[in-house]
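For this view, one protein chain was removed and the others were kept in their places.
Chains here go by letter, A and B, matching the order in which they are written, and residues are numbered from 1 within each.
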Amino acid sequence: MNSKTYKYIIAFSILALLIVTGLLLIRNPAETENIPVNKNQSVIEDYRNSGDRYPGNSSQVIKEAGMVPVYGNWRTFTTKDGLPSDKAYTVRIDGDRVLVGTHDGMAVYENEKWKTYTTKDGLAHNGVVSVDVDELTGDVWIATLGGLNRWSGGKFETFNQLNSGMPNDLVYNVFCYGAHIWVATGGGAGHYDTRTRQWEIFTEMNAPMHEPWTYALSAGDGKVWIAAWGGGVIEYNTETSQFRDYVDPDGFMEIDLQPDDGVIHDITTATAYSDSILWVSTYFGMSRYDGKNWKGYFDHDSGLASNFINFIRAEGKVVFVCCDNGLSSTDGTTWVTYKKDDDSENGKAIITYGTEKKEIPLSPSISHNFIIGVDACGDFLWAATSKGVCRGELIK
Amino acid sequence: MKRYLKLSITAVLILAVVALIYPPYSRWARDHVNKITATTDHPVRCGSCHLYLQKPGFISKLVNAEYHSPFNLAVSEDGRSLYVVAEESNKLLVVDRESRKITHEIGVGVRPHSIVIDRGGKTAYVSNQWSDNVSVVDLASFHVKEALKTGNGPAGIGLSKDEQSLFVVNSFSSDISVIDLKTSSERKRLTAGNNPTGLQSSPDRSMVYITSRRTLSKPFDDTIRCELTILSDGKQRISARKDIISAYMMENIAFTPSGDLALMPVVRPKNNVPTIQIERGWMMTGGIAVIEMKPEGRIAQLLLDEPNAYYADPFDISVTPDGKTAFVSHAGSDCISVVDIDAVREIMAGSTDELLEQYAHHLGISSRFVIKRIPTGANPKGLAISPDGKELYVAEHLDDRIGIVSTETLEMKERIDLGGPRRTTVNRRGRQLLNNAGGTFQNQYSCFTCHPDGHEDGLVYNMASKDMGRNMTNTQSLRNIGDTPPYKWNGKNQTVYKQDGMRFSTVLTRNEPFSYRDLDALTAYIMTGIPNPPNLLYNPAGELTDAQKRGKMIFERTHDFAGFEIPVSNRCVTCHPAPFFTNLQMVGVGTLAASDDSILFDTPHLNNIFASPPYLHDGRAATLEEIWTIYGKTEEHGAVNDLTKIQLNELIEYLKSLRDPDYEDGSNKTLKAAFGNK
Partner (left out) sequence: MRISRISITYLFIVFIICLSFTVVGCTKVRSGMLIATEASLSSFTQDGVTDPGRYITGTRIIAFDPGKPAKVRVLTGDFYSAAYPEISYDGKQIIFSAQKKQGDTWQIWEMSLKNLRCRQLTFLRENCTDPAYLPGGKMVFSKLTVNDTVGTAHCLYTGNIDGSDVRQITFSPCDNFATQVLKDGRLLTVSRQLLPQKNNAMLAVMRPDGTKSDMFYMNKGKSIMASDPRESVDGRIIFLETTGNNSPGGFPASVTYNRPLHSRIDLSAGEEEFKSVLPVTSDRYLVSYRKSGSDRFALYEFNAETKTTGRLVFSDPEYDILDVTVAEPYERPKKLPSEVDLQVKTGLLLCQDINFTGYTETREGNAAGRIEVMGVDTTYGVVDVESDGSFQLKVLSDKPFRIRTIDGSGKTINGPGSWLWLRPNERRGCIGCHEDPELVPVNRVSLAVKKPPVIIPVHITTIKEKTVELE
């Protein structure tokens, strides 16, 4: 064998090694993440035989959920408990009290009692779809289908498109950011400077929007992200007053042709920013943006309850996702999804970790699978559903 | 040389007099005066206009003077010093209580309003209403250490319980600045009532009460509601907002030392009632609101007036350390009402809610709790009581004096002269008249009552024109109106002389008309002495924001956004040209109500328009937006229907930026001082 032959052997060996590695990678990507394969381990049997609230080795399962908390012992509140309506649109925890927006007014849960506020008390409209609390002043800002309210010191003050610079009376979302109150409305997004009492409005006329219809917004680190219907996500830099838009590179196609190439769809329903991560929900799945890369999540390749997402809220590393078929929460890797059984008040929490799925039966479970609002604080997770609001306790 | 000068001046004067006596000239003078005053009865007095109506300049300097005008005051913990806030001279005056002499004069910001002193008496904080800041005064060296930035129009001021935070009531932007004294920066801004002014901590320092002056109600045909805002000292959040019904102009508040009651002067207007008589309290009444501090405590209002005697414009209230007596200064009646607080407690304890409601309308109730009325100097404002409770100090605002009342004998025992000019200029006399209810039948109200600070009270009055319930009118501001005749919404008074002459006494004061001398003084003050505050909120330096610039283009546009020419009569700038943004003409803008006579309206000036809600002649528009979103659909009040909401907002931002032309001149003293103190 001459030197030429050695060279060919070495080159071939390297090529073969590369090909084998590539094939291995393509065949089983999970192995590269060093995740144990699903052995279809079930805890249902142990649970049935135990008198515990949770399955015998559920604590092990919950541990595996890692950063994503698991909530159980769900309690449902409906009109029977004092809610003005079972159609709950939004929920916000404000210290010792919980504010719930419903179809028939705003309900406040405090000291185990519900109190309802309606237009008779000064609410702009009884359809309360979003509530946020200015942590600095303690003022509560209420988005209704007929204007915006500031609820302060027990008094309601109404802002609408006739008496102020508000863009539109269909206020879908309100978000307090510093001294500014941001709203997403049917006539554009806008913000109210509580110090100068000035409004600034953003529509397709002065911002890179497809149309003025905006659904929700969130803010952080000097930026505001507006979920603009058909316009993807509009980023507004509060320092430079400059816009940037994030749209689906695939256009309006309902399938994500090229994975993780950007926001998964232009019809966005909400944004949530926390821990330097921007989460974007659509009716076709959810996206995560870390400032450089986008990642998409769908019900078929993650623990997401459904691709039809109404609203999201991020707390720390975890985002809570309100779907039309359950409530999900994730840190991007591990998923905890809550679903109610159709035929009973019971349900389950499904912990998904890669392809591995584990279930913890919950009795009772969330009140309904159509979730439209969520908020978490301390040991409690509250969800607004089509059948009242429900509260889950952190399983420790 | 001097001798010749004297001679020539005398000669000129003699010639002038002779000329005026000589029939042709005297006839000309008569016609001239009739033309200038728009009346036929005003005596021929050259000085009335040619001296006293002069804008700043040599003659103005000659006939006017700069006074201190003490507004509020405080006493040091040891009781040795009085700290007097001098509103006009922009100073904090330190007065030695023993010698009754001024020991220091400390320059502060513009239009200082209130003062608070820290525990230990090392530092005083003075709010400067026209420079949007608080002067921090070192009371050891008597110099200003720093100026703390606040909201717009800082007035009432107080320290938190731990004295780490400063609460400042922003009277123009209607909010409260919470300032961190460690970082000397504003930590947060809390919304207050409408035009808040007074601030007082409860005796246990757990709560801070903030009063307000303007109503939150709809402009007309609605119950007057004025907010008392309650702030939690610990959480530094608004814990409650209490509506004081049928009352406004709540300037200040005081607590009893035991904390069982809070007492607050109030004015109870009758703007929804036709102005057909003054007798029996049909125009204006005044009293105190009594707030029970216990849980579910009631809020009552007790009138300080009497059936045939009224005590206008109650301003400040102060309670003696023993909690037995309260003193209320009546800025419009030059007196102080002495209130027996135990009698008030008795009334509260022995009265049903229905009875208390009656007392809010009863001119006899004051005889049960008012012990005495103590006469004071002109326009008593701020009050303070010495630590030993023996002396009450009264800021005699328009007399440049501090009155000292013995709380034992309830007599004015002494006055401290603050050293301002002793002569009362014509302009000063006019200001005293405007602030005094003496010109009104039974002293029921002063010009100030409906024109607080020379501005307007935000109410719409039923002036009982032909029949009753017709021609409702929104009170108009008196600020810098000298160059914008005619007056009244229907423009029927071409001059202030006419406005405040016989018609004024027949319809409004229902009392003997002002003497010509007083009418001249009042006119001189209204025409030259009531400036607009600088527009520090929307246009501090004369540089418009981008939105305001775009709004200006809309305001001045000649073509709509479709490219069609806008008729000249329907362009904003046609009727509202600079510098006063009025063409002084009568015009119709499609806002006549069924209850209005068919008239044109005097085009209002627009400077500082942001500060004068509600809008339109009958105040139907609660905000500038409503002028067009609700009441401008016919396009008769400017072409706006092609504007997007963004463009309408920009137009309104521009309107809010309009400021007094006096401030356009960079050399304006007030503005310079305002920025100098930032």
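Going forward, a contact is a pair of C-beta atoms (placed from the backbone, for glycine too) under 8 Å apart; a residue touches a chain by one contact, two chains touch by 3 or more.
What you see is a predicted model, and the numbers here were worked out from it, not measured in a lab.
For the chain that is not shown, the touched chains among those present are B, taking the whole complex.
In the complete assembly, the contact with the undisplayed chain comes from B:270, out of B:270, B:451 or B:552. Taking the complete complex into account, B:469 is the one of B:469, B:542 or B:567 that touches the chain left out.
Contact with the omitted chain, checked across B:146, B:322, B:414 or B:597, is made by B:597. Counting the whole complex, the residues of chain B in touch with the unshown chain are 220-221, 223-224, 246, 268-277, 279-282, 285, 303, 306-309, 354-355, 357-358, 361-364, 367, 441-442, 462-469, 471, 473, 488, 502, 505-507, 510-513, 595, 597.
Note that in this section only the chains that are shown with their structure count from here on.
Interface of chain A with chain B (complex): residues 136-139, 150, 152-155, 157, 161-165, 167-168, 179, 187-188, 194-201, 203, 205-206. Considering their complex, residues 151, 173, 175, 187-191, 227, 229-230, 235, 237-241, 243, 537-538, 547, 622-623, 625-626, 629-630, 644-646, 648-649, 652-653 of chain B touch chain A.
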